[in-house]
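Selected chains only, in their assembly positions.
Every chain is named by a letter (A, B and C) in the order it is written, and numbering of its residues begins at 1.
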Amino acid sequence: MLVVMNAHATEEQVGAVCKRIEELGFRAHPIPGAQRTAIGITGNQGEVEPGAIEELPGVVEVIRVSKPYKLVSRDVKEDNTVVRFANGATIGSEELAVVAGPCAIENHKQAFAIAEHVAKSGVRFFRGGAYKPRTSPYSFQGLGEEGLKIMAEIRDQFGLLIVTEAVDNESLDQVEKYADVIQIGARNMQNFSLLKRAGRARKPVLLKRGMSATLEEFLMAAEYVMSEGNYNVVLCERGVRTFSDYTRNTLDLSVVPAVHRLSHLPILVDPSHGTGVRSKVTPLSRASVAVGADGLIVEVHNEPDRALSDGKQSLYLEQFDELMTQVRQIAPVVQRKVADRGLALTTRLNSASAR
Amino acid sequence: MLVVMNAHATEEQVGAVCKRIEELGFRAHPIPGAQRTAIGITGNQGEVEPGAIEELPGVVEVIRVSKPYKLVSRDVKEDNTVVRFANGATIGSEELAVVAGPCAIENHKQAFAIAEHVAKSGVRFFRGGAYKPRTSPYSFQGLGEEGLKIMAEIRDQFGLLIVTEAVDNESLDQVEKYADVIQIGARNMQNFSLLKRAGRARKPVLLKRGMSATLEEFLMAAEYVMSEGNYNVVLCERGVRTFSDYTRNTLDLSVVPAVHRLSHLPILVDPSHGTGVRSKVTPLSRASVAVGADGLIVEVHNEPDRALSDGKQSLYLEQFDELMTQVRQIAPVVQRKVADRGLALTTRLNSASAR
Amino acid sequence: MLVVMNAHATEEQVGAVCKRIEELGFRAHPIPGAQRTAIGITGNQGEVEPGAIEELPGVVEVIRVSKPYKLVSRDVKEDNTVVRFANGATIGSEELAVVAGPCAIENHKQAFAIAEHVAKSGVRFFRGGAYKPRTSPYSFQGLGEEGLKIMAEIRDQFGLLIVTEAVDNESLDQVEKYADVIQIGARNMQNFSLLKRAGRARKPVLLKRGMSATLEEFLMAAEYVMSEGNYNVVLCERGVRTFSDYTRNTLDLSVVPAVHRLSHLPILVDPSHGTGVRSKVTPLSRASVAVGADGLIVEVHNEPDRALSDGKQSLYLEQFDELMTQVRQIAPVVQRKVADRGLALTTRLNSASAR
């Protein structure tokens, strides 16, 4: 259920509607938009009786939402979500957001060498794994908190924002403490316990698509995070599993315009995991920007051949510079292609106010 | 690495080898077989120097295992793993192990009605969800500990062994306390943190295959559990995600002989989730038993049309009886088809002792 | 559109309805059933005006068929199609139909050695490729007409019915001349030109499911054959392409009850191509019979290791005997499980006659 407020509704009126919703035993999610506020209702098993709310001051209408997701939907929030950071960086705005760094933080020297290069290239986000979900229990599992501390130093020294993965509730506590963006990996996309914990965190969440997740499952995973109150969710396509065998996964770029049409959330693309092959990362990065992604997350290493994980798909530092040169030329052609985003479809809320 | 002991090796000799392995900084997993004991070595990043162990009394040979999994492999343990329970029930023996019950425990009355029927049919394991991983945050999430308590009562009253799912470390603590078998669901097959916790539990683990898991990933997930010391692992095929659209998933029955060839672990099949359609459950149950599965896990409900989850795929009680009648006729044809299990391939260990 | 005739309708009345349909510019397909005749109408782009036919003598009702397939549907023909051969063999009856033989006819001696063994085992259909669709233009492409002649000799000598593949219109002319069943391979399942030609042949057609065909596409391919007037179509599941990598294809056994529910056509399973691995053929054959397939098509070779194609998946002659022993024990458990076939759903036509 979604309550649409009048464009001139006061804060008190919004507050009164929220209070009424909570009295009915549900949860209210006020979502301010450019022109009006909408209030999502969650926690209801079945129908909410609209009469209980429709008559309150400032309410334009109460809409039944037929899709299984609510808070992630453009029906609820027409404007694009822009995630904003203290240093002025954004994800979801006109600026192309690029996240770069090694698969895993291996040691202080490696991490700093890569971070320095990445910072010079003008990128504002640094990635690096401290807790690594590995297929084998006998593979390098990451440095843990020590890795987080190295990344915190990198933020201090280079002004880069830190993006790193949490793999369970314990590591999420640590990641929330040290990092700027909490990454939930593809293998945990339906770890609902972890999603709920991320929903209670005070940092933005980067949610990667599961290896065989449909679009609806992907959006529902984001809904889990948002339903706990954390609205700063960034989606990320990283390839899906198919029969195709010359790349590690099949990068499904069509999901980008599909997400932009259905949801207000930004979406990045990870061509490193999406292909698993170094020589494919740059062409697919160009394609990701051209299709309209809000940014990229790319693995870069100063010595890929000695990397403790994912070396095969990590770019050399100079390759990364070349990638940035190319995508910066393509970005202006596609940025702000609002027509792709299907905003026209959601004019219902605006016209509703004209009554 | 795998240390093969002489058929006449004493317990002291086995103990001495284990001690040496631990002194070298690794972890020793003694695995008693029908004829001899093998000792798996895990925790080594690279090579272990065989010379350090090969000369110890009772050692026949030290084998490098090239596959990424070790403890799950038939190379390490030739005989089938049979999981045994206090009441005499088994999984992995000649007896067909059938687990039946509702998707979710909804209330005392529903659970008891189904359990009574299941017990009468001669089945020895009861399933029921207390913690439900649901695609939507707004769907019924299970009764939690209250559900576990209902199932504990069912065990007391009907003598059924309880199989139920844990979704995070907290719920695993509870499940370990109340249930007989800890289920790890498909969505958590690569939740490595949870797998490790299950590996430290004192109850057997039923591990479901992930929706797009390769056979190697599936076995590696079992390896995570075993590498922590819990060797009572039961695998479960429950359908994989493909383009095919008339069943919820595509039940991949070829995995059963493939698992039996590579691993000593038993494998069940879940035709309820594997098809998602009631009318397909009985034919695919017959096929699962015919292909050689060690058992079935089937959803049954006294009132499927009113089920809070998965009603569409739950059998009516009478349909379940008919299913049992059919699979009991097929089981004798295929039970003990050791030729399918490729035991002949692992005679190396036996012949080694003849030297 | 489907015209249902009265149970007592005369041949003249059926003929008059067909004539009227053709006058309207469409095509009439009279389909005699156990109780009544139904007449399918094809060739209509959009709606046929029912009034033009409904008033004719002997017509009970005119039904709009909403599914895209008509002639293959149980809505049109309630009773199972049984394909009958001169020597009394059948496909689709209670008898399990087994087709066995080598992938390709390599020479006279090889073919006869295998045929002799197959005939002794009580099997009634012999398969062998004369025209081989090979991935590489440089692989053995089959003996062509010479191979067909060898198979014709085998029919004469052993009384086996010959099943062999046609790959284009030219080879179909030859296959129709020499063989008893015309096979259309998976790669040609949507070669609509070839399907139409097969629809004009006077021999039954064995139609294999394409590697990534949905159930609807599979049934529509059969509809192509039937729409040209050949109603003796046998479907065959042979594995679909998925991410799964330990078998050549993923055998999708759920399709068997799904076909039986939607269509009156029989369906075989090919576990040889469906797995591509010899050690999996027997377990999956058991499963195929247990799931309710009308029969099997299996590759057998007297010297698999020297086979010119598909040796890896061909059974040794003794393995085939063991397979037959096992499936003959399972068949009686599942034969005639009419409940699986959903006949109850099509009682509409019967009850219609009661008016």
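Here is the rule we go by: contacts are C-beta pairs under 8 Å (C-beta built on N, C-alpha and C of every residue); 3 or more make two chains touch, one makes a residue touch a chain.
Being a predicted model, the structure only gives us computed values, none of them experimental.
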item: With 3 chains placed, the number the full structure-file assembly comprises; value: 4
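Here is the rule we use: only the chains that are shown with their structure count from here on.
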item: Chain closest to the middle, measuring from C-alpha centroids that were averaged per chain; value: B
item: For subunit A placed onto subunit B, the superposition rotation in degrees, Cα atoms, nearest 5; value: 180
item: Mean-CA-position distance for subunit C and subunit A (Å); value: 49
item: Cα-centroid distance, subunit A relative to subunit B, in whole angstrom; value: 35
item: For subunit B paired with subunit C, centre-to-centre distance based on mean C-alpha positions, whole Å; value: 38
item: Contacts with 2+ other chains: residues of subunit C; value: 242-243
item: In the complex, subunit B residues that touch subunit A; value: 42-45, 68-69, 133-138, 140, 167-171, 187-188, 190-194, 196, 211-212, 216-217, 220, 223-224, 227, 241
item: For the subunit A and subunit C complex, residues of the former touching the latter; value: 241-243
item: Residue ranges of subunit C in contact with subunit B within the complex; value: 212, 214-215, 240, 242-247, 250-258, 261, 274-275, 279-280, 282-284, 286-292, 326, 329-330, 333-334, 337, 340, 342
